[in-house]
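Of the protein chains in this complex, all but one are displayed in their positions.
Chain naming follows the written order as A, B and C, and within any one chain the residues start at number 1.
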Amino acid sequence: MTAPSALSAPSARNAAFAGVLQRQGAAVVLVLGIVVAWFAFPRFGSADNLRDLALQSSFLAVIALGMTFVIISGGIDLSVGSVYALGGVLAAYGSRYGLVVAILLPLVVCSLIGLVNGLLIARTGMAPFIVTLASLLFARGLLLAITSEGSTTYKVDGGSAFLQLGQGTILGIGVPVWIALVLFALGGVLLRRTRFGQAVFALGGAEQSAVLMGLPVARTKITLYTLSGALAGVAGLLTAAYLQSGVTVLGVGTELDAISVVVIGGTLLTGGAGTVVGTLVGVLLRTLIQNVINQVGTLDSNYQTVVSGAFLLVVVIVQRLLARRRS
Amino acid sequence: ACTSREETPAAQSSGSGPAASAASTAPTSGGCTLTQTGYPKIDPKTAIIGFSQSEKEANPFRIAETQSIRDEAAKLGIPADHLLTTNAQSDLNKQISDIKSLLDRGAQLLVVAPLNSDGLQPALDAAKAKKVPVVTVDRKVTSQPCTDYLTFIGSDFVKQGQRAAQEMARVTGGSGKVAILLGSSGNNVTTDRTQGFKDELAKTSGLSVVAEQTGDFDRSKGQAVMEQLIQSHPDLTAVYAENDEMGIGAVNALRTAGKTPGKDVKVVSVDGTRNAVQLIADGSYNAVIESNPRFGPLAFQTLQQFEDGQPIPASIVISDDSYDETNAAQKVGNAY
Amino acid sequence: MTAATDVQKTTAPVLEVAGVTKRFPGTLALDDVSFALRPGEVHALVGENGAGKSTLIKVLTGVHRPDAGEVRHLGEPVVFRRPAEAQRAGISTIYQEVNLVPLMSIAGNVFLGREPRTRAGLVDWRRMNAEARALLVDYGITEDVRRPLHTLGVGAQQMVALARAVSTEAKVVIMDEPTSSLEPREVEKLFEVLARLHEQGIAILYVSHRMDELYRVCERVTVLRDGRVVHSGPLAELPRLELVSLMLGREVSRIREEGVTAFGEEHDVEREPVLRAENLRGMRKLRDVSLSIRPGEVVGLAGLLGSGRSETARALVGAFPLDGGTVVVAGKPLRRGRVAAAMRAGVALLAEDRKTDGIIPNLSVRENIALAALPRLSPFGLVSKSKQDRIVRTFMERLRIKASSPDQKVAELSGGNQQKVLLARWLATGPRVLLLDEPTRGIDVGAKAEVQALIDELAQEGLGVLLISSELDELVDGADRVVVLRDGKVVDELTGDAISEDNVLASIAEGGSDG
Partner (left out) sequence: MASATLTAPNRARTAAWLQNYGVYLAVVVLLLFNVVFTDNFVSAANFRTQLVQAAPVCIVALGMALVIGTEGIDLSVGSVMSIAAALIPLYLGAGPFTALLVAVLAGIVSGLFSGVLVAYLGIQPIIATLALLVGGRGLALVIAHGQLVQLHNQDFLALGTGDVLGIPTMVLVAAVVAVLAGLLVQRTTFGRQLVAIGGNRAASTLAGLPVRRVLVGVYVVSGALAALAGVLSTARLGASDPNDLGLLMELSAITAVVVGGTPLTGGRVRVLGTVFGALLMQLVHATLIKHDLPDSTAQMVQAAIIVVAVYVARERSSR
């Protein structure tokens, strides 16, 4: 075995390097982008703007965190946009019964939707894409039902402690940002340092093997989707606290945003590899692009989506080429 | 296509356009003044003005709205680089960050077309913190006027619904079966236009609503839904569409089904786009209640008045015209 | 292996099935099977491809649920609903196809699902890596355990799977063809492990098609044929020929003497090479490979696992990226990196891993056979059903492919029959050169002899054949010439009488007379 290992050492290092590049590619782009924006736009580097970027990123970040887990496991969750909106409405509705209800109600309901997703996916073998597509519809329908077809918007009382979750600041930085950071830290530990996390990787890498290796595949899947639902609910409740109301028009297309930031962050859509830090980078990149478009300020609104689409493409292509060159 | 876009503002900026008139519902107690807010005095003509649009400029209303703001700014001699614009692409969170970034880039006066009545509070708070007055146009926000924002300029959507119902009663002669093509679910405009319409329609006992289905403010969905309704309610005599696009879709559907829109089945909608008004003139449509998008002149006028120290009412209702068979042919030039 | 033999007879079975029947759409895979595994014994489970061995194992471990009959563990009836439950009951299994997670680290694979944890309940990577390293040394794996598993060779992966299975403190270890992708040295390692387990009184169920192995390590044998148990008893008392006869259900007299392959005499090879490869280099796996294949010649390719045999074969058909070198077929150089071009030139590769690189699992036997020849069977791009059927029928008969019909999904066939389907796919393209990468791996003795005879026959018909096999006797018997690879370089070439197991082994080890 000495000869092969002599052969293999550099190739392993190469593979690792490619992996790093693929993941850190987005980080490199992010840093470059920030540097360019810093010099090109005098207002970009202001503390206010940066604080704002962080705050704006935090909601999508929380949703994308759940999506990261799901995608690493080889699945996908299209329901997060609707569940996010539903979570917001439920939080605003619950806030009239106090802080605890405002937090628990969306958490419980959104987790339940995730749980049902997970059960259907794990126990019946239906494709995650289609199951969560159905619950995208379901959650939106439920939202409309509890707001009498969207005509009622529940408001959060001005004095409610619940508002602090969205509008409060700690050390000058918004509470949602802190919450997102804590969740990401926990998510990182969960993914890298627990058996559950290892099972998630195994599931995405080779599901059949995971079954034969005796992993609790069904339980892991159910937990995953529940987690994703719950995190979308958390994002929803933070948003409700931030906006002081349960806005009904929220979250349309958010699932696609979440998927693209996860992928930009270097998580393989085929599953089996990925990091939560990458996702964070992906979210920040997206926010950066939006901010830069605003700073430029002269872009026709129709061009803006063209630019976003092109940007997504460029990042993915660059990642791909880097990974290929190195392997 | 390009010419129609330029025609419209020209027609109204001549002064005789419908936007110039405003029936203000000023509270008797005088309204909001500069001293009351404690904001610094700024000259709108030299100030940096931010405009936050909510949706892509991809429908007549939004196109006319943005254009009206730009034209008025140009007319007042405000340099182009003093008018900052953003577009939230129908994403509420983005609109908040848009407004904050406008503030960050030094906007001293803000005109905002809110995506939603609720949920802009953080952006308004940010403006308040920087002592920047905010005028919201076209959609009222549910925050406090004068403290959270300066004033609202726009239509009363409930009223539009009521006026549509009155038109409906008129064109149907007070009896018949009505279908409603609703706007997008969850949207306040939909809610208000439905509520106003239904409440008012209830006063006419001969009219009953037999179906209300969403057409998402979209012509093709309006058409598809209408086609279904024509089949399942052959006795349908009227349609109320919550925007012109769905109304035009309904006209398409009626034509395909071999019915004569405007005669067999009456069509009433809200908006005032050129295509719909033209249909009235052609006899295939019955009435359109205008929802006036030309906020530019009023918005700048209001800001000027505010900076001049005059009291500003909590809401300024822009006057909405209406089009029917009697005036459509002459007024089609006013439509956007 | 004698330490435990005296214990075993007296004790009750640790794992047992009684009257188990398992039906798949179109096949009765197990038919009223009863069988017992006693503590401490090494029990061979043998039978032809498709006899039901893997199915029985899957029933034992909760992958499949039987349609009738029951599984007993320590005398008690049990229903394992999932492999996890069987594992918890102390039954550890190495399935036929390597079932690990390729993107995950080696250590991660060994400890997946039972990672050592710190006091805080978090995965203790440092301990895990250290333990994995210590554990794997015993299996001859000295690579960095933090590397992704897929960077290991198939054989090494199999060893990892073995290490994983054995390290779970199981009472029963089931191995479904563990040696099929191991090289001789690794097989020895495996036997050492087996002996150790045996000493610890662990029961072992062992499936293999290799007779030598069975007689070396097993005490008892159960023979399955067409889903039924046809014999069960001590192995030593059973002559090899008889065992083969039981498996195949044919008279002893009709079965060739065991140990000799079905290859015939050497072939007549004097003509110009049909394929000539010069100085192939690429991806650090191939450093300098030159070889030629003449029509009607069987060229053996020998080497250790990881020496670059598979890469060479892949490079010849353009499926392995090359940095340099040329492949010339019938006088014309091939365009690099184009499998289709190689195929048109008449070079066909039967890939090593039939699951990932061979079968299209959801398509029928018919379509799998016709796949590569499709353009030829389809004037104007329209598939001609009749032409397709003719070809398919011909090859199903010629290769004796056992399927309920040409329309059966290929995934439902046994491993050996899948292999024959793939062989048929290539023969249907009418190739000039056939590259066979481990063509008899995982194939039962009967089918193996058939495949070998077929290779012989094809060579006689003028086909050039490149044969890669880890079974030296197959290589020695079958090849007219043996090219030996080491570290991606051709180090020796043996012809004529020089081809013997000893010489090949010497070449592999020392780099040959001239190297």
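Keep this in mind: a contact is a pair of C-beta atoms (placed from the backbone, for glycine too) under 8 Å apart; a residue touches a chain by one contact, two chains touch by 3 or more.
Predicted model only: the values in this text are computed from it and were never measured.
Undergrad: Taking the whole complex into account, name the chains on display that the unshown chain touches.
TA: When the entire complex is considered, the left-out chain reaches A, B, C.
Undergrad: Decide which residue listed in A:Gly141, A:Gly168, A:Gly188 or A:Gly297 touches the omitted chain of the complex.
TA: A:Gly141
Undergrad: Of the residues listed, B:Gln36, B:Ser175, B:Gln228 or B:Gln330, which one is in contact with the missing chain?
TA: Of the listed residues, the one touching the omitted chain is B:Gln228.
Undergrad: From the listed residues A:Val263, A:Val276 or A:Val292, report the one that touches the chain absent from this view.
TA: Within the whole complex, the residue contacting the unshown chain is A:Val263.
Undergrad: Please pick, from A:Ala102, A:Leu120 or A:Ala241, the residue that touches the omitted chain in the full complex.
TA: Of the listed residues, the one touching the omitted chain is A:Leu120.
Undergrad: Identify the residues of subunit B touching the omitted chain, counting contacts across the whole complex.
TA: Looking at subunit B, the ones touching the missing chain are residues 1-2, 5, 56-60, 63, 182, 185, 210-214, 216, 218-221, 223-225, 227-234, 245, 248-249, 252, 256-257, 275.
Undergrad: Could you please point out the subunit A residues that touch the chain left off the display?
TA: Residues 76, 120, 124-127, 129-131, 133-138, 140-145, 149-150, 256, 259-260, 263, 269-270, 300-310, 312-313, 316-317, 320-321, 324 of subunit A touch the chain absent from view.
Undergrad: Tell me where the left-out chain touches subunit C, residue by residue.
TA: Where subunit C meets the chain not shown: residues 23-25, 63-65, 67-68, 317, 319, 339-340, 342-344, 349, 351, 356-363, 367, 370-372, 374-375, 378, 381-383, 425, 429.
Quick note on the criterion: only the chains that are shown with their structure count from here on.
Undergrad: Can you figure out the chain closest to the middle, judged by Cα centres?
TA: A
Undergrad: Measuring centre to centre with CA averages, how many angstrom lie between subunit A and subunit B?
TA: Comparing mean C-alpha positions, subunit B is 35 Å from subunit A.
Undergrad: Could you pull out the residues of subunit C that touch at least 2 other chains?
TA: If we look for residues of subunit C contacting two or more partner chains, we find none.
Undergrad: State the interface residues of subunit A toward subunit C in the complex, per the touch definition above.
TA: 1-5, 7-12, 15, 189, 192-195, 197-199, 201-202, 204-206, 208-216, 272-273
Undergrad: Mind pulling up the subunit B residues that touch subunit A in the complex?
TA: 53, 56-58, 84-87, 89-94, 96-98, 100-102, 104-106, 115-122, 125, 142, 184-188, 190-191, 194-195
Undergrad: Show which residues of subunit C lie in contact with subunit A when the two form their complex.
TA: Contacts found on subunit C: 63, 82-84, 86-88, 93, 95, 99-104, 108, 112-115, 117, 121-123, 125, 140-144, 147-148, 151, 153, 156, 164, 283-285, 304-306, 486-488.
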